[in-house]
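Here is the structure we will look at.
As you look at this complex, bear in mind that one protein chain is not there, while each of the others sits in place.
Right after this comes chain A.
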């Protein structure tokens, strides 16, 4: 049984961020120390705010062994509302999933987090009224559909002092200049141009304001099909071959429409597969890679292996670990994605062929493959600022639907898929295989993936730049201290003090002076 310590009288209050409001709380809650499977726990207060669920240890004042690596925004016993995956109630030793209205209140609450933490709270010694309020509060605020404007992101941005200038070495790709610089850096400017056709989102709400297309593509043709069927430039290889992406035309019932679309596309392809352009290879990722549905299914199975309640379950599954892991199919998906990236690299590098990645919206697997190819071929993408710029370019500005893929608003489970996590996981595999080649560490990848669920940064909380822009220009969003501005996740000082930030940097990183040259050399020997 639980070792009850008399609750101390002193009041423990949660530390609140600007714009954070305490919604409900319950005292005499026990948090189990789950590792040993025993019933030991610590007594404290469970609170729910508009930002997080937090457990406040009654003895927290006395914790003097501060960990070396600590997040300033999300503490060890904090769960942001977006980080909650599933909540279970335990009634008479039986686990039940909690989603909406509750008729009975549980004795125990199990919270599974998206960052794979598991919390066990015992409510048996809590006043009934408080149990009711905290459980329904937590379930309501973390599990039910939400409006975008109700995200903590907005309360924080309006309340927080706005003197932080998020500028660092990360290229944000929100200006024409950023794209021109990138073209120049990769020497792609002879054949490709940055265009501002989409200013005012005239072409498409999914595309960024500025992007890059082959020089021969006219503005009219970009406007013609809302940016579909146009190869959009991602990156140029040292030999001139380029990586492009293209959103496919929707399947038309109408024969005439699809005929004209086909003719349009053929025209563009013909132009850019002749000199000065290299040969062109089209790769339809929707047929050569697993579907988002497959990816989501595999990850759901995979994550189940890590959401373990106690050590008994841990050891019970241990003997069959390898086959369990295999049966989730998650590693197989990673393998297929990496293989595809290698295939594209070989096309660009050895066959001097342009590669166009095709996908319905060109914002999911296209982002994964194009990012991976650049990480593998461009040593700049293996630096911290280079990798961050890459994420800005391909994902944030590139229009990956973070809001829907992470299901931050609980709008539709069907849209949910861990596409960005898939990229981080593939990059981790590369970090494992080439440890000195990366400026950042495994820890960096971990905190980056954790940041997907911290709604104080705008980076991962919009589906597109258009959505972000339209939601910040409203008149209601004026702060007292000047223009309304979101934080970017790339300002690591928001989450970590300088000492902790050191853990993000790989001490063994060996910078290569001339990466392109060395790569050419190795390939010749292959």
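Going forward, a residue touches a chain if its C-beta (ideal position, glycine included) is under 8 Å from a C-beta of that chain, and two chains touch if they have at least 3 such contacts; residues count from 1.
Quick note on the criterion: contacts and distances are computed from a predicted model.
Chosen from "Phenylalanine--tRNA ligase beta subunit", "Myotubularin", "DELLA protein" or "Integrator complex subunit 9", the protein name that UniProt gives for the omitted chain reads "Myotubularin". For the options A:66, A:128, A:318 or A:413, the residue in contact with the chain missing from this view is A:318. Across A:100, A:200, A:275 or A:507, the single residue that touches the chain missing here is A:507. Panel shows chain A; residues 314-315, 318-323, 325-327, 331, 434-436, 507-508, 510, 525-526 of it touch the chain omitted from the view.
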